[in-house]
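This is the structure I have questions about; it appears just below.
Presenting subunit A:
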Amino acid sequence: MTPLLVAQIVLTLFVFFMLLNSAAVMVYVERKVAALLQQRLGPYLVGPKGLLQPLADVIKLMFKEELRPKAADAFLFALAPIIAATCAFAAFAVVPFGADTTLFGWLPSAMHLQVAEVNVAVLVVFAIASMSVYGIVLAGWSSNSKYSLLGGLRASAQMISYELSYGLALASVLLIGNSLSLRELVNGQAGTWLGVIPRWYLFLQPVGFVIYLTAGIAETNRAPFDFPEAEQELVAGYHTEYSSMSFAMFFLAEYINMVTVSAVATDLFLGGWHGPFLPESLGWIWFLLKVSAILFFYVWMRWTLPRYRYDQLMAFGWKVLLPLAVVNLLVTAAGVLYFAT
Partner candidate 1 sequence: MTLFYIFAAVAILASLLVIGQRNPIYSVLLLIASFGALSGLYVLLDAPFVAVIQIVVYAGAIMVLFLFVVMLLNAPHEDTEYDERVHPLLRPGPMRFGAALAVGLLVELVWALTRGTDTGDFPDASVSSVAAIGQSLFTDYAFAFEVTSILILVAMVGAVVLARREGPR
Partner candidate 2 sequence: MPTLGNYLLLSAILFAIGTAGVFVRRNLITILLSIEIMLNAVNLTFVAFGRALGSADGQIIVFFVMTVAAAEAAVGLAIIIALFRHKESLNPDSFTSLRW
């Protein structure tokens, strides 16, 4: 049990714990920001300024009765939330969130602030995102109810349609960054131009960033692309028949997918943990700030924009976003060729 191994195990548990906490924090942030955007107060009774509200929500969910419809396929009904939650956590395993650290000299050599360092990290994130479709489609199917089936099929069709634009936006960044490893892509964004403007890929790929974020919002089934789980149209879509902890797992999976999309966007477009005024070893503070900014943007979008109807959503994904992503890739390739010579 070398110190490095111990540190890595502790880091893995720490990341898992922080992801769970981030879901709880997002619950509170969502409700407070929604309230402020709608000029009302939001949760303020439970704890000071309503800060203990997520705790109350979790306790309520844990004590609810776990139901299963009689005609539902028992094995798949139990498996679907597990797949959704597992894929959500697994995708964050390859995302780096800080510079190499020796934990103030305790470790003999520097450790990556990343659960697993893979040299094809971008593809792994993409692969696990495409696996999370199964959680939703199996939830819809196994509930054996018409709202769930419709919601499940629509949600998975939406997710696989927007995966294409997601992948093409990633590919555009890969052309500039010249590596598939997220850590190397972030390190390529260190430093500044003219001493003031940071070398973020956001400035080289503005369209790519917009495409990536839009596709990311659609992948995580958030507004304005959340028709499959719309309360007004579909009861609750694919998680209609779920209650208690299974519902909590879908909820958790959605929030953690949001965090993962924001974290990957930060690493790819916003320079990861590089920032002024702080030493490299405290870079994770910048990372946290940037991820929080994107998460705030997510919540802001949900409570500002109306929902897309399903056919509008699919038309947007195939007829607008995908051609835009292809054109972006071509222009990026031309630019890389031109500026490299």
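A quick word on the picks: all candidates are chains of the complex that A comes from, given by their letters.
Following the convention adopted for this analysis, contacts are C-beta pairs under 8 Å (C-beta built on N, C-alpha and C of every residue); 3 or more make two chains touch, one makes a residue touch a chain; residues count from 1.
As the structure is a computational prediction, the values presented were derived from the model and not from experiment.
Applying the touch definition to subunit A and the options 1 or 2 in this complex singles out candidate 1.
Residues of subunit A touching candidate 1 in their complex: 73, 76, 118-120, 123-124, 126-128, 130-131, 133-134, 137-138, 141, 149, 153, 156-157, 160, 180.
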